[in-house]
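With one protein chain held back, the other chains of the complex are shown just where they sit.
Letters A and B name the chains as they come in the text, with residue numbers starting at 1 for each one.
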Amino acid sequence: MTISFKTLVASAVLSVALSAPAAWAEPSGTLRLGEQAKLITMDPHQHSGGGAGYLRPVYESLFDHDADNNLIPLLAESYEVDGTTIKVKLKEGIKFSDGAEFNAEVAAANLNRVIELGVQASMKLAEKAEATGPYEITISLKSPDPSIIDALSGTAGMMVSPNALKDPALDRNPVGTGPYVYSAADSREGELRVYLPSPDYRTPDDQGVARLELSEIPDATAMLNALKTGQIDIAIFLSSPQAAIVDRTSGIQLLRQPGGTTYHLGLMDREGTKVPAFADKRVRQAMAYAIDRAAFSKAVEFGLSVPAYQPYGDGLWPHDPALDGKYAYDLDKAKELMKEAGYEDGFEFDMPSIPVFASRLEAVAGFLKKINITMNIVTVEPGTLARRSMSTDFPATNLVWNTFLDPKYLTTYYVAKEALFNPYRVEPDPRLMELSEEGLAKVEYADRAPIYNEMFENVSDDSYIIFITTTPILFGVSDAMAENPTVKFRPGTDTPILRGLRVDN
Amino acid sequence: MTRLIGQRLLAMVPLLLIVSFLTFSLTALLPGDPADLILGDRATAEQYEMVHERLGLDQPFLVRYVQWLEGAVRGDLGTSFFNSVRVVDAVVQRMPATLSLTLASVLISVVVGLGAGVAAALRPRSWIDRLATFGATIGQAIPNFWFGLILVSVFAVALNWFPATGYVPFKDSPGQWLRSITLPALALGLSTSAAIARQVRSAMVGVLQQDYIRAARAQGLSALRVTFKHALKNALVPVITVLSFQVTVLLGGALIVEQVFAINGIGSLAIAAVRQQDIPMIQGIVLVLVLVVMLVQLVTDILYGLINPKARPS
Partner (left out) sequence: MTSASLPAQTTRKSRPAWMTPSTLAVVIPSVLVLAALVVCALFAQWLAPYDPLDQDLIASLQGPSAAHWLGTDDLGRDVLSRLIYGSRIAVIAAVEATSLAVLIGVPIGLFIGYRGGWWDRLTMRLVEAIVSIPGIMVAIVIIAILGTGLHRAMFALGILYSTAFLRLARSVVLTEREEVYAKSARVIGASPTRILVRHIFLNIAPPLIVQVTLTVGAVLLAEAGLSFIGIGVQPPQASWGTMLNTAASYMELNPFLAVPPGLAIVATVLAVNLLGDVLRDSIGRGIRVPAAPSTAPARVRTAPSRPLPPRADDMLRVEGLEVMVSPKGGAEVPVVTDMSFRIARGETLGLVGESGSGKTVTGLALMGLIGAGGRITGGRVTLDGTDLLGLSKAGLEKVRGNDVAMVFQDPTTSLNPAYTVGNQISEVLRVKQGLSRRAAWDRTVELIDRVGIPRATERAQAYPHELSGGMAQRIAIARALSCGPKLLIADEPTTALDVTVQQEILDLFRDLQDEFGMAMLFVTHDLAVAADVCDRIAVMYCGEIVETAPVDDLFANPRHPYTSGLLSAMPHGASGTPPLPVIPGSVPTPGHWPEGCRFAARCPHVTEACAAPVPLSGDARLIRCVRADELVLEAAQ
């Protein structure tokens, strides 16, 4: 939940229909959101991990998704894909909140910055962007990538004012084209972010609330209490124990968003640089066998999740039925594998943790203990897990995979030598890279699925990503918010759609 | 009195210098290159150089210290390693929560401690005395954060009288502020109440045996008047010394109790800084905390002088 995958969406269906305009009314009321993720930076191009919600009020991307998960143009007007060239037409007359004009030059500068910084994994295949007209840009790709438009609906496609791009403190002074502006004066670092309606926004009807407050509440219990006592209206992302309590508390409700997140371990040091045992495939497989996913789902996730052996659950197009039950809990087999590998007496390794993962990791540690593996849990600052996982600070990590994410990201995140979460720069199986390219060359799900299924099987066999459970994205909301028809979320993400959201009805 | 304050303020300077030097030495003590922390391990040589330049790591230690000190005097404690947040801003934003928690618990401890201590001292060896002494002994053995958890489960979860977590700034709503601060302040104030109660009791018992108390009674002044005017003022003298020390303890305790109640104060800032090894932030927090402690000591010194005429410079 703290990584950026879920802010992106897989569907590439284009729709020109905008949501029906609401009757114009002055912004009124205060909407208070509780964010589980801590704000690390408000520079969208540097942003990784959770907490895109802090950026959404201020920044708009070139594209967006509506509540039905249709891709819609936002700052863009239309686009055209031709092999490795993407032409994007931009809307005219849009201004940043600081008065600067939005045009092709600005957009190209933004995209080139994204490409140069290299933080956004979704833009790995982009080479450069150029202004090919006053309101037209052309993006060149290194190789074809059907999901690049999706990427431009996330933080990678967020447009920053040209003046703000020069600000060294951009991480705390965001300036975008969005309906709200960030109020540093009302905000409290590490605690509360306040957004006020942007005075010259082009469609005032979309600015429904007079004051938008995002509280940073990394502590799950505190989040629940804040929701119960009405200090926040919407709790963005709930961990399972708290979700279970929300589900049975009157006055508040649990919202399950379509899609979900698949919790998994990544054994990044699979050549054994730091932990020699990880170099042995049998050890990695033994670890996969040692985890009782059914018990985990029931106890740790309070029955809200289902066991997982691959990124995607049953019913989603990339799902591979062949992998179901592949590493079903089998302690004897796990012990045998450990014995074969010569690690009967076990070994020790460090695993980074953030508070919301603490109980999951303790459970995993308990399972691994049974095959004599000691997993030391090292707590890192919430919001930094993704960043720490990109470094060689730890031999392994644990993250979640958003099921709305295109399967191509498996390569960019884990498989490729330059992948984000491959800090030890392990050379991938060449077959995987071939499959990766094949998958990008096809457009239809039916054509792509078998390719990715082979990829999953390959990775699963190598067992350096151990999938554990898939959990739906869970929100806690007050009854009033649950009944409010303007409260909508981007499917598969943890961000509400702010445009048009009102709290005065 | 102004002379006393002046002397005290002057005496603070060398202490602050030492503390600032100690905290600044942290960067030197930190194993490895701070740039590693900031950049992660995929940084280029230029990036390293940039960071080194930004942090002034290319300069000798003492030069950096003097520069940092100059900044500190101007109210600039530098910038976090990890974002462009100014340390002073972060600390100043978080301080009100921690300070109001500390202050509220000082109030609670003084009221509870004085009440229990005086009640116990008035009737030594009575059941009130035994109860108060026993309570004080237990109170000093209870971890404040555990007491906080117990308070939450009873008064917030079960009875729903107070919010379980969160902090509302006083300026937003005094009523809500009081509600949000009550349980944390009680939890934090417990052991200090106990310490003060013990101190008040022993001081009061001692004072009540003094000739001047007997003399005042012999003049026909009422027991009430003698206890609360003549005895208490004298008994407060050692209590103020204890209180001055206890405020430091409370300030430290606040850092932990804040976590129980998810109060965004200095505690969570410090813990986050520790987890990330955000050294400028830690330095700033320590320096500001020491400054607060010194101001508290100044105030207690003044109080001490007001209550104890012998302590006034003549």
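Everything below uses one rule, namely that a residue touches a chain if its C-beta (ideal position, glycine included) is under 8 Å from a C-beta of that chain, and two chains touch if they have at least 3 such contacts.
Everything numeric here is computed off the predicted structure, so don't read it as measured data.
K.L.:
Consider the whole complex, including the chain that is not shown, and state which of A:R202, A:K369 or A:K417 touches that chain.
P.N.:
That would be A:K369, which touches the missing chain.
K.L.:
Taking the entire complex into account, which one of A:R113, A:K128 or A:K298 touches the absent chain?
P.N.:
Checking each option in A:R113, A:K128 or A:K298, the one touching the absent chain turns out to be A:K298.
K.L.:
Which residues does chain A use to touch the chain missing from this display?
P.N.:
Per the touch rule, chain A residues meeting the hidden chain are 220-221, 224, 241, 244-245, 292, 295-296, 298-300, 355, 358-359, 361-363, 365-367, 369, 376-379.
K.L.:
Which residues does chain B use to touch the chain missing from this display?
P.N.:
Spelled out for chain B, the touching residues are 14-15, 18-19, 22-23, 26, 29-31, 123-124, 137-138, 140-146, 149-150, 152-153, 157, 210-212, 214-222, 225, 230, 233-234, 237, 248-249, 251-253, 255-256, 259-260, 267, 270-271, 273-275, 277, 279, 282, 285-286, 289-290, 293-294, 297, 307-310, 314.
Keep this in mind: only the chains that are shown with their structure count from here on.
K.L.:
Counting only Cα atoms for the centres, state how far chain A is from chain B in Å.
P.N.:
Distance between chain centres: 40 Å.
K.L.:
Contact residues on chain A for chain B in the complex?
P.N.:
The contact residues of chain A facing chain B are 38, 40-41, 168-172, 188-191, 216-217, 219, 221-222, 225-226, 228-229, 231, 379-381, 384, 387, 390-393, 423.
K.L.:
For chain B, which residues are in contact with chain A within the complex?
P.N.:
40-42, 82-85, 89-90, 93-94, 156, 163-166, 259, 261-262, 264, 268-269, 272, 275-276
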